[in-house]
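Since the structure comes first, as C-alpha cells, the remarks are kept for the end.
Complex shown without one protein chain; remaining protein chains in place.
Chain IDs A, B and C follow the sequence of writing; residue 1 opens each chain.
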Amino acid sequence: MNMSVNIAGVEWKNPVTVASGTFGSGEEFSEYVDLNKLGAVTTKGVANVPWAGNPTPRVAEVYGGMMNAIGLQNPGIDLFCKRDIPFLKKYDTKIIVNVCGHAPEEYLAVVERLAEEPIDMMEINISCPNVNAGFLAFGQDARHVEELTAQIKKIAKQPVIMKLTPNVTDITEIAKGAEAGGADAVSLINTLTGMKIDINRKTFALANKTGGVSGPIVKPVAVRMVYQVAQAVKIPIIGMGGISCAEDAIEFILAGASAVSVGTANFHNPAVTMEVIDGIEAYMKKNGFESVKDMVGIVK
Amino acid sequence: MNMSVNIAGVEWKNPVTVASGTFGSGEEFSEYVDLNKLGAVTTKGVANVPWAGNPTPRVAEVYGGMMNAIGLQNPGIDLFCKRDIPFLKKYDTKIIVNVCGHAPEEYLAVVERLAEEPIDMMEINISCPNVNAGFLAFGQDARHVEELTAQIKKIAKQPVIMKLTPNVTDITEIAKGAEAGGADAVSLINTLTGMKIDINRKTFALANKTGGVSGPIVKPVAVRMVYQVAQAVKIPIIGMGGISCAEDAIEFILAGASAVSVGTANFHNPAVTMEVIDGIEAYMKKNGFESVKDMVGIVK
Amino acid sequence: MSEKKRENCTVVSQECIAAGIYSLWIQTEKIAADAKPGQFVSMYTKDKTKLLPRPISICEIDKEQGRLHLVYRVTGENTGTEEFSRLQPGDTLPVIGPLGNGFPVEKAEGKRVFLMGGGIGVPPILELAKEMNCAEKQIVVGYRDCHTFLREEFEAAGTLYISTEDGSVGTKGNVMDAIREKKLQADMIYACGPTPMLRAIKQYAEENNIECYISLEERMACGIGACLACVCKSREKDAHSNVNNKRICKDGPVFLSTEVEI
Partner (left out) sequence: MSEKKRENCTVVSQECIAAGIYSLWIQTEKIAADAKPGQFVSMYTKDKTKLLPRPISICEIDKEQGRLHLVYRVTGENTGTEEFSRLQPGDTLPVIGPLGNGFPVEKAEGKRVFLMGGGIGVPPILELAKEMNCAEKQIVVGYRDCHTFLREEFEAAGTLYISTEDGSVGTKGNVMDAIREKKLQADMIYACGPTPMLRAIKQYAEENNIECYISLEERMACGIGACLACVCKSREKDAHSNVNNKRICKDGPVFLSTEVEI
C-alpha cells in the first residue's frame, strides 16, 4: 500500500500535514509528535519583519470549535531562517513555510529570502482575516489573487501553494485566479470570520472583536469548498477545516483533496496527527485502496 | 418590563419568531407550542405555484448541526392562502410569510397575491442555496438585491423583510442593497452551503450533493454578520443562525438584532421557543433592562 | 393546544437480545397511553453534537403500566444508537411520541393476514400481531442468520414462519421465499422492513390484488411533519403537499402500498 502523495512535484511520505499557526514551527509539538512521521510540517505564518500581533484575549472557545485573532504575530523571516528552518531540517519530513504580508512587496521579500533556504514548498496566506489593513480584501478578489500569484511565481524557487479564504461568494473564482497566476497548488480553507459576545460582561470575547472560526464546526463548509475547487481547477488541493480524525481526513480526500492539514484538533490532542495517519492507512486496507491517489476526488 | 418590539411598524409581543422552513406553517408545532406566546410565526417558503422539492435524502446530521436540501417544496400560494393563513389567524401572534421564487416574476406573483391577505409581514428568501437555477446567485449580488427589493416594495402592502444569505464575500454590501431598494428590515443568516460525504458508502449524504448548514455550528458566523450589518444599515435586523437557548438569542440582540428566529433547535426540542422567551425575560430582569430595545446593539 | 411535549422518559430495562440488537423498555407519562402499533417515537441523544431525533418504531405497548418496548439496532461506532445501548435502568431519555399514523389494525378483522417483518423492521410487527383480531394470523419474519430475536413473543401471538438469508433457521431466503415455500395465502398484508423487501411485497400484493400496508423509512429532521425532509413519492397529488409527496413521519410511516412509489 502506498501512502505517499506527490504534491506539485514534492513527494510526501503520507498525505498529512498540520495547519499553519496551529503547530508553531514544530518545536513545541515535537515533544508529543514524532515529526518524522508527518507528510510535511507547515509552519506558522512568517513576514518580512517581526509582527507583534493583536491584543489579548486572542482566542475564545465556541461550541464545537474556537475563534482566534492572533494577528499573525511572528518573529520575522530573519530569525525564522536562522532558528526554525534548521530545527525542522533535523527531521525527515517536508517543510512548508507559510508566508504572510500586508502588501505584495512584503510577501515578495519573504519569498525571495526563502529562495536559498532548504525548504520544500511555500504556502501563501492571502486570507488571514485578522489584520486590519486595506489589504484585507486581497484574498477575496480573484484578479488580485492572480496578480500576486504571478508575481510570487516569478521569483519563487519552490512550489507555491496559495491558501484560500472561505469568506467569499464563490471560492472557485479565487481558485481559478490562483491557477491562472501559476500556483502549483491551493490549500483551503482558512478560518471563517466569526464573532462571540460575552452576554454577562456585555463585550466581545476577543479583543479584536471578530476572529477566525476553526475546528469541527467548519468542516461541512470546508468539504463543500474543496469539492467545488476540485471541479474547477487542475492543480492539487490541500484540504483542511475541522479535521479531527482519520474519517474527517478521508472525507476531504474523497471530495478532491490530494493531502490534508490538521489544525485546531492539535490543541485538543497534540498527537492527533499520528492517529489520523494510522486511520487513513486502516481505511485504505479495509476498502482495498492501493494508493492514496486512488481515493482523491472519487466522489463526484 | 417591556418584552415587545416594533419591527418596521409591526408590534410583536416579544422578539422571538421561528426560522422559515423549520416550523411548517405552525400547525404541526401547535401541538407542542402555544403559538399565542410567539412574537411572530414565520412560515415555510411559498412560491407562486407548488414546488416538488429535491429527491431524498434531504437532510443529514453533521457535528453540532444539520444540512438540508429540501429544495423549497411548497404547496403554492393558492392552497397556502386557503389553508395556512386562516389557521394562523386563529392565534394571537404576527404572521410573516416567507416567499421564494426562481425569478423576479415569481416573487412578484406571490407578493401581489399576499397584498389582500391578513398577514403582517413578508420575508423574501433570496438566498436558498438549494434550487439549481441560474437564479441562484441572485442574493449574492447587491445590485440584483436592490432591484428585486424595489420591485417588490412597489406592490407589497405589508412590510418587506429581505432574508440574506451568508455565502457572500461582504454581507454589508448585500444588506445595503436591500436597504437602498427600500426594504423595511433584513433577516439573516440563511444557511451556509456545505457538503457531507459518507466515506463508507463513498457518496454524498444528500441527494442534492450540497445542502444548507444550520444549527449551533453556524452561530459565530451569524453573530458576526448581524453585527456587521447593524453597523452598515439603519433598518431593523432579525437575527438567526444556531439559536438554541436564551443566551444565544441575547448574543444576537446585543450584536444588533431587534428580533430573533429559532430554527434547527425546534427539531431538537419542539418547545424550545418557549424557553428562549422566558430566558430573555429572566436575563432582562437580572441585568436591569426595562425594554428589549435597550439591549439591541449595545455591544459595539 | 400544546398538549404534547418532549418527555424525559425513564429507562425501565435494557438488554442485548441479539448481536447489536437492543431491547429497551421505557416508562412514559403519556406516550404509551396514546400509542398504536406501527407508530414510532423520536429518541434524542445526550451527545450535544447530535441534535436530530432517532426515529424508532414501537415494538410493544404496555398501556397499564404506561411503558413502551423499543427494539433497535446499533448502526455503528459513535452513533446515537450506540449511546442508547449504554442506557441503564433509571437513566432518562428524551422522547417525543407517539408519531405517525400506525397500522390500520381494525381492517384485518375476519381476514387471512400476513404480518411481515424483515431485519430491524421485525419489532413493530409484534404489537400489531398482539392487537390484531383476524381469521388467520400468519407472521412471517426474516432475519439475516441464526441471530433471531423476539421469536417467543411472536410464537405466542400467532403462527410464525421464519426466513433467514443463510438458511440457518426456517426458509432460506427472504420473507417472500418463505411464503412461496409454505404456499401461504392472505387477503391482507402488513409489512415493515428494508426497501427491497417492501418493493417485492408491494409487487406481490398488487399482482394478487391484496390490500397491503407497508411502513417506510426516510431521514428525518422534525419527525412531526413540519420540515418536509422525509417525503416519499405518492401516486396521487397529496392533499397536504399539493405535489406528489407524502411525509413519512406524519402521513406515514404506514402507507397503502398502492398510494406510494418506492
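Convention: contacts are C-beta pairs under 8 Å (C-beta built on N, C-alpha and C of every residue); 3 or more make two chains touch, one makes a residue touch a chain.
Note that this is a predicted model, so its numbers are computed, not measured.
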item: Sole contact to the chain not displayed, among A:15, A:139, A:194 or A:215; value: A:215
item: Absent-chain interface as seen on subunit A, which is shown; value: 21-24, 28-35, 44, 50-53, 56-61, 63-66, 68, 70, 73-76, 79, 215-216, 264-271
item: Residues belonging to subunit C that touch the chain removed from view; value: 47-49
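Methods note: only the chains that are shown with their structure count from here on.
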item: Chain whose Cα mean lies nearest the overall Cα mean; value: B
item: Centroid spacing, where centroids are CA-atom means, of subunit B and subunit C in whole angstrom; value: 35
item: Distance between the centres, which are taken as Cα means, of subunit B and subunit A, whole angstrom; value: 34
item: Per-residue overlap in subunit C, given as positions that touch at least 2 other chains; value: 48-49
item: Shared interface positions of subunit B, touching two or more other chains; value: 63-65, 216
